[in-house]
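Only one protein chain is missing from this complex, and each of the others stays in its spot.
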Amino acid sequence: MPRIDGRSPSSLRPLTITIGNMMYAEGSCQIEFGNTKVICTASVEERVPPHLRNSGTGWVTAEYSMLPRSCRQRTQRDSSRNSPNGRSLEIQRLIGRSLRSVVNLDLLGERTITIDCDVIQADGGTRTASISGGFIALAQALSVMKKRKMLKHPVLIDQVAAISVGIVGGTDMLDLCYDEDSTAQVDMNVIMTAKNKIVEVQGTAEGLPFSRERLNSLLDLAQGGIADIVEAQNNALKEALNS
Amino acid sequence: MPRIDGRSPSSLRPLTITIGNMMYAEGSCQIEFGNTKVICTASVEERVPPHLRNSGTGWVTAEYSMLPRSCRQRTQRDSSRNSPNGRSLEIQRLIGRSLRSVVNLDLLGERTITIDCDVIQADGGTRTASISGGFIALAQALSVMKKRKMLKHPVLIDQVAAISVGIVGGTDMLDLCYDEDSTAQVDMNVIMTAKNKIVEVQGTAEGLPFSRERLNSLLDLAQGGIADIVEAQNNALKEALNS
Amino acid sequence: MPRIDGRSPSSLRPLTITIGNMMYAEGSCQIEFGNTKVICTASVEERVPPHLRNSGTGWVTAEYSMLPRSCRQRTQRDSSRNSPNGRSLEIQRLIGRSLRSVVNLDLLGERTITIDCDVIQADGGTRTASISGGFIALAQALSVMKKRKMLKHPVLIDQVAAISVGIVGGTDMLDLCYDEDSTAQVDMNVIMTAKNKIVEVQGTAEGLPFSRERLNSLLDLAQGGIADIVEAQNNALKEALNS
Amino acid sequence: MPRIDGRSPSSLRPLTITIGNMMYAEGSCQIEFGNTKVICTASVEERVPPHLRNSGTGWVTAEYSMLPRSCRQRTQRDSSRNSPNGRSLEIQRLIGRSLRSVVNLDLLGERTITIDCDVIQADGGTRTASISGGFIALAQALSVMKKRKMLKHPVLIDQVAAISVGIVGGTDMLDLCYDEDSTAQVDMNVIMTAKNKIVEVQGTAEGLPFSRERLNSLLDLAQGGIADIVEAQNNALKEALNS
Amino acid sequence: MPRIDGRSPSSLRPLTITIGNMMYAEGSCQIEFGNTKVICTASVEERVPPHLRNSGTGWVTAEYSMLPRSCRQRTQRDSSRNSPNGRSLEIQRLIGRSLRSVVNLDLLGERTITIDCDVIQADGGTRTASISGGFIALAQALSVMKKRKMLKHPVLIDQVAAISVGIVGGTDMLDLCYDEDSTAQVDMNVIMTAKNKIVEVQGTAEGLPFSRERLNSLLDLAQGGIADIVEAQNNALKEALNS
Partner (left out) sequence: MPRIDGRSPSSLRPLTITIGNMMYAEGSCQIEFGNTKVICTASVEERVPPHLRNSGTGWVTAEYSMLPRSCRQRTQRDSSRNSPNGRSLEIQRLIGRSLRSVVNLDLLGERTITIDCDVIQADGGTRTASISGGFIALAQALSVMKKRKMLKHPVLIDQVAAISVGIVGGTDMLDLCYDEDSTAQVDMNVIMTAKNKIVEVQGTAEGLPFSRERLNSLLDLAQGGIADIVEAQNNALKEALNS
């Protein structure tokens, strides 16, 4: 079955990373998977949440939001809703957890790095794009902190990236766009390190519970996509650190 | 390594189900995994969310909350916080999604069944207990609706249960209690049908990214626990339906 | 006129007290007046509200909430309403005030004891059950604090209990259930000490303003009920303190 | 014991009623008990709360608020607080209940009359002043509705007024000012009809539980004050209706 | 074209200032422009917003609110709305900015003066009345502070007043009442010092963009009105300071 945009089932959409696009942020990038576009910034602040005060330990957290017209239909801003936006809260908790998994918080010192992921345009895969782009912003911010002598030791202990996979029309597919995602029978987000270790896996049957075998074939597919993203992250960071 | 309470790594905690404990609800149970105790109720209402009006289709949704002193430290009520409780919202979205996966919403008619999961006492595994208990409340409510001639066809298309697994001190373990959970290197919630199909899997590395092999051994462990819970659900429901 | 459940006008509903039912709380009980069931917990925290800091004085406060399906119709959780729940706020202010009336706050030290009253099932009289049960949780917590050498002197200066009375179908009645309460012409809550002194009295004419004589006959009725509750409180506490 | 302002224990403070002071409201007055000043307005709207739609029945409700600098210390506005103002909610529920007790809601038709009580200056007794003044605004609005042929039958079934009494320094006193109220051992609000029937009684022991005898002597005192207020209400209304 | 109330286009409405009307506030007045009536109070507090702590500098801020029935139609209180009241926030920011323009905040010391402007009755021009009256409350409070030896040097550096002008039915008019304002083609608020310097000017074309010439003729009109208000402010303050 050919895909909507002619890709093979195991191909990523065109991936573009523009690093350092936000002039005030310590780290930033605009990451694009096809029509999905996210601005990620890393902001360093000399404060930690109350439960970490005087612990010597730092914190990495994330916030996620969509521009009202990033979607086909305009959506209400969070600030004008009556009830909290459960989806946004769930996604930003996932982003924060994923990024913290590759950071040594003790070596960060009593500082908070906030990763803001603002979706400019949404065509599926915004949470995985946020994690992959958020890692770049984080790495750039840590590099800036190192230059400013704020860090004595390397804080990153690994590299993390994320991608969606799913079963669409019976076929396993990588990096679902919105039209594929909305008809998927199974939808899975996989977050892995550069060394193929799982950081987080979230798979959901949308109407079709799936077998253990199928889970494995989807993970194979994700692993391939993660490798490509890791390479693109490295290229973007190399360029930024040399400039 | 012996576990805190002497169980083997692959044993559930003592599982108790008291069905029909809430006199007003169409379906209800108190489900207990050891010291974790959750009251689950199913409330049937003749209304649907705005986007389903005049669609002929029903809805199943869930709400999750903890009594302030269900925990070691008293926690603030959601209603007195300034910011929404992201964890609760994420959990109730998961419960709702899991239960909807075994319901034919078209055959439910334009009605909403709300599953309330109120944690009376928390010692780890409250979200999986909520799903396993929520299924019982839902099944009882559907049985009541059938007796009241509100349903023409069976609405349940499968049976669902949930359990946590994790890696604690290097060992794979089933049904983590709070002390195990808080030191786990990997924490995973598995939601499966009676036929061993995956409805949802959420695995998180807490500091230790894990291999594909380890993911598989954890899923083996979960599958065994799910089978035991499914049997307990069936026993409870049989008793209630016969009375 | 016989009552709905066959009781005499001056009888309490069956009263059950299960003390120490919540494993983490310093004090706790489940108190049941017929079908009305409330879980009361007492939580001790080493902090006081801002206006008492550095005063050497402690604080006792209460929170009151109902499970969504404790009622015939499911009610919205406070956390998902747009407007504050005036009834809950009024009730928890009453509970706090009543319990503080029997506590020497100076001898408590700079600590807060929070009494959480969570209504599991509601069939009238939830606020008076909360006060009567709240006193038990409070007394148990103070006893625990004494054993932990946190208190030098007895903090309780009296014992408090509460009951509803009302005029239903022209007859004075004690301990109204929901069906009686919703048709009552006069509804009164009486909070008294073990020595028959009034701590708080709140009487409301629902459509039928009443005479001073009738007020007195209702207070006579309440006084009898209070004596029975005081005895039940003492029995429950004796058992707990001996164990 | 002489009182702060030289009054006898059984005297009201100087009572002033300015009726019709708000040009847009259907009914209004400014009522003053000494330094306590409240503006009460009655607003008639052709709508009822959802639960009364198509019932043919009307509604009377109240809102209560204090100007930020009506008090000795400036208080935050409700709209800029994080948590709801429990005291205000409790008071406005009491005002609404008291006024509804003298209204035949069926004869009002499907309309809402909202009584706004805005405290301009507070020196004790603001809730009872709000009820006594709220009745005047309500009566004037009903009179205006009658002139506009909106009502076929008299809607008021009685007349209501309210006053505070208390035990201060061991003495029973009527109409407590702030300094008396803040040191009172017992504080009671009494709401009565013109015929000496009780609409609502709320008595609270502030540290000193009190006997049934003392309750009766306080009610005697209140009854005398109510008679004076009823006369002042009648004089104000007579003047307004004749003009 | 004669005006609704017979005034000439360049006349103010009858202007009344009652200074010191609020017994607890450090400064206060009720200011009336015809039927528009605003209570302004100045409250002095020994604290500053977080960003000014330890700066030695003080702050002047304002809050603005309308009684629900100050208008023809009853409006909801801010505290019972779902969304913030943008108009009120905008007005109180304007009042605060205007008053700060005539205060030397360094000489005030680390204190906050809060100007509360509560509209009792609204017939157009409430924001300009709030500024003109707010200045009087502020000046009285500063005079009180001086008497209490809280200030070493004069804090006021100028005197400020405000008035509305507009184009109604093609004619330039001063001090618009509500009926004029609601049909105005151009609506402008002008805030000036006693020396005819502009502090703030906000002109809005309601449907009819206007020329630079017309802007100038409107400013001429405003300048005349400001001079009259400045004189009235001075008379009120003189009287208060002499008493």
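Read from first to last, the chains carry the letters A, B, C, D and E; within each, the first residue is number 1.
Please note the rule applied: contacts are C-beta pairs under 8 Å (C-beta built on N, C-alpha and C of every residue); 3 or more make two chains touch, one makes a residue touch a chain.
Note that the structure is a prediction, hence the values are computed from the model and not measured.
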Looking beyond the chains shown, say which of E:P9, E:G109 or E:G203 touches the absent one.
-> E:G203
Option from E:S10, E:N35, E:T57 or E:S101 whose C-beta touches the chain left out | E:S101
Logged for subunit A, residues touching the omitted partner chain are 22-25, 28, 35, 39, 41, 43, 45, 63, 65, 67-72, 74, 77-80, 85, 114, 116, 118, 120-121
Which positions on subunit E touch the chain that was left off?
-> 83-84, 86-87, 89-90, 92-93, 97, 101, 158, 192-193, 195-207, 209-212, 215-216, 219
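Please note the rule applied: only the chains that are shown with their structure count from here on.
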Per the centroid of Cα atoms for each chain, what is the distance between subunit A and subunit B, given in Å?
-> 28
Quick one: subunit B and subunit C, Cα centre-to-centre, how many Å?
-> 33
By residue number and range, which residues of subunit C touch two or more other chains?
-> 80, 82-83
